[in-house]
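Below is the structure I would like to discuss, written out as structure tokens.
Omission of a single protein chain aside, the complex is shown with its protein chains in their original locations.
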Amino acid sequence: MATQHSRAAARTMISPAVILLLGWMLIPLGLTIYFSFLRYNLLMPGANPFVGFENYAYFFTDPAFWPAVINTLLLVGGVLLITIVGGVLLALLLDQPIWGRGIVRILVIAPFFVMPTVSALVWKNMFFHPVNGLFGQLAKGLGFEPFDFLAQAPLASIILIVSWQWLPFATLILLTALQSLDSEQLEAAEMDGAGALSRFRHIALPHLARAITVVILIQTIFLLSVFAEILVTTNGGPGNASTNLTYLIYAQSLLQFDVGLGSAGGVFAILLANIVAFFLMRMIGKNLDL
Amino acid sequence: MARAVTTNRKVVSTVFGWAIAILIFFPILWTILTSFKTEAEAIASPPSFLVFDWTLENYSTVQERSDYFLHFMNSVILSLGSTVLGLLIAIPAAWSMAFVPAKRTKDVLMWMLSTKMLPPVGVLVPIYLIFRDIGLLDTRLGLVIVLTLINLPIIIWMLFTYFREIPGDILEAARMDGASLRDEIIHVLTPMAVPGIASTLLLNVILAWNEAFWTLNLTAANAAPLTAFIASYSSPEGLFYAKLSAASTMAIAPILILGWFSQKQLVRGLTFGAVK
Partner (left out) sequence: MGRIVLKDVAKSFGDVHVIPPLNLEIEDGEFVVFVGPSGCGKSTLLRLIAGLEDVSGGVIEIDGEDATGMPPAKRRLAMVFQSYALYPHMTVRKNIAFPLKMAGMDKAEQARRIENAAKVLNLTDYLDRRPGQLSGGQRQRVAIGRAIVREPAAFLFDEPLSNLDAALRVGMRLEISELHERLETTMIYVTHDQVEAMTMADKIVVLQAGRIEQVGSPLELYHTPRNRFVAGFIGSPKMNILEGAEAEKRGGHAIGIRPEHIAPSATTGTWKGVVGVSEHLGSDTFFHVHMDGRREPLTVRAGGEVSLHHGDAIFLTPDEEKIHRFDHEGLRIA
């Protein structure tokens, strides 16, 4: 419902955004794909010959590749498991009548607003440090050997940090979804003789299914790109023990200056993210009535 | 209708709720407390909670030794700059999609959101090289551009959802009243959408403030915002717990406060309407 004038104006007004995003998407994407077929190392100036799939071959046969894939899956999977289960439980708890519910909510949400480098450093030094960290002191106080988290269980420690950051997000979204549940539905179920547990299983959980899926998809997109937490705590080590794909590609391109290899990895990362994005976009699209 | 809740039940959920909330908040609380301790007390064993010599010394030391203020200002400039620039680009775009929808509008919007899902590491190399070649590495301008682009889809999306709540009649009335498109957007749409625009601004300042991939990879001493500055504490300097805590507290305090105001917008902005 509009006139030629307004349609023309609409096209003009949307074009800066479209052009910028198109440029932001296509130029780097095109270059990444292009570089991935070149032998191109910043430390070896000169010609950058076309080498076909050589970089991909190197990338997939790099001894760090499979560990990185496995670490990525463990990191994403572990954080998802903790945040979803924890998020559902927390959402159910926060939905209860509580004195000072507003403050409780604020405290629970706070970690999401802490910048990744700060949370990584705080956990690394003040909690995980074997001597001075709080966990170390606690262990000593109880008569146990101190445990060097980041050396002995680096990936699990990072999973803990990242889960702490993302638990509020999952909780907040699941709580929002829970609060949109019609209370008459629950009362009807209660009248029908459903106990608290079966009310949760048969009414609340199905109602939350959609929100849980959304949390999984959105978190996956972000978790595939976890970077600062690893850079600050372990630098991907010891060895490759906490290197994920993002960190591996970063190391290859900006630490080893191998543009070609890094680009091949970049293309792989994009493909991986697109698989998740595909499902997420379908869910968003279904909910968007225009 | 909510019915009267038995006091017992409320006591139980209150105890649980507070216990878990304090547990989750504890790392932040501990950081804030440590920032007021001396270095010796910060690593004292057993640790002291509230009974220690409160001091503000760490805050002044952090500033003196590392030019904290420069990085703080960088964070302010990057987050505000990218958000304002993003709004200037996004308001007209969101107007178009909300009030003059065409057949392709949904596709365009979905495509815009999909660019947000591009993994940054996938385009790190070309962006790094382009920035190096045109001298944007470690500049505020370069980072403002990148942060604007990565958050633009979220800004457009949020504005779009807010604009759609404004009745089109009112814009048509303005058109009948002789308003040009510019007048219509400046005098009618924008003032009416102030709450929505403010929410969008808030959420994007938070996202930009905490962005820790591009800020770490594209900056060095000059343009580094607090994310990158704090990362430099991962070197042995980080063992100065009290100073690390003071620097961290200053880095997260402003955004923590903003964040608490933006809980609702968070859901709206980050789930793209998939959860209501």
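Order of writing sets the chain letters: A and B. Residues in each chain are counted from 1.
Just so we're on the same page, contacts are C-beta pairs under 8 Å (C-beta built on N, C-alpha and C of every residue); 3 or more make two chains touch, one makes a residue touch a chain.
Worth saying up front: this structure is predicted, and the values here are computed from it rather than measured.
S.K.: Given the contact definition stated above, which residue among A:T3, A:Q152, A:S198 or A:Q256 touches the chain not shown here?
M.R.: A:T3
S.K.: Which residue, B:T6, B:S48 or B:S180, contacts the hidden chain when the whole complex is considered?
M.R.: In the full complex, the listed residue that touches the missing chain is B:S180.
S.K.: List the chain B residues touching the unshown chain?
M.R.: Listed in rising order, the touching residues are 167, 169-170, 172-180, 183, 187-188, 191-192, 194.
S.K.: To test your reading of the contact rule: which positions on chain A touch the chain that is missing from view?
M.R.: Per the touch rule, chain A residues meeting the hidden chain are 1-5.
As a working rule, only the chains that are shown with their structure count from here on.
S.K.: Quick one: which bits of chain B touch chain A in the complex? Just the residue numbers, please.
M.R.: My answer: residues 1-2, 5, 9-10, 13-14, 16-18, 20-22, 24-25, 27-28, 30-31, 34, 43, 45-47, 89-90, 92-93, 95-97, 99-102, 105-106, 108-115, 117-130, 149, 152-153, 156, 168, 181, 206, 209-210, 212-213, 216-217, 226-228, 230-231, 233-234, 238-239, 241, 244-245, 248, 251-252, 255-256, 258-260, 263, 266-267, 270-276.
S.K.: Which chain A residues qualify as touching chain B in the complex?
M.R.: 1-2, 6-7, 9-11, 13-14, 16-18, 20-21, 24-25, 27-29, 31-32, 35, 90, 93-94, 96-101, 103-127, 132, 134, 137, 140-141, 164, 167-169, 172-173, 176-177, 180, 183, 210-211, 214, 218, 221, 224-225, 227-228, 231-233, 245-246, 249-250, 253-254, 259, 262-263, 265-267, 269-270, 272-274, 276-277, 280-281, 283-285, 287-288, 290
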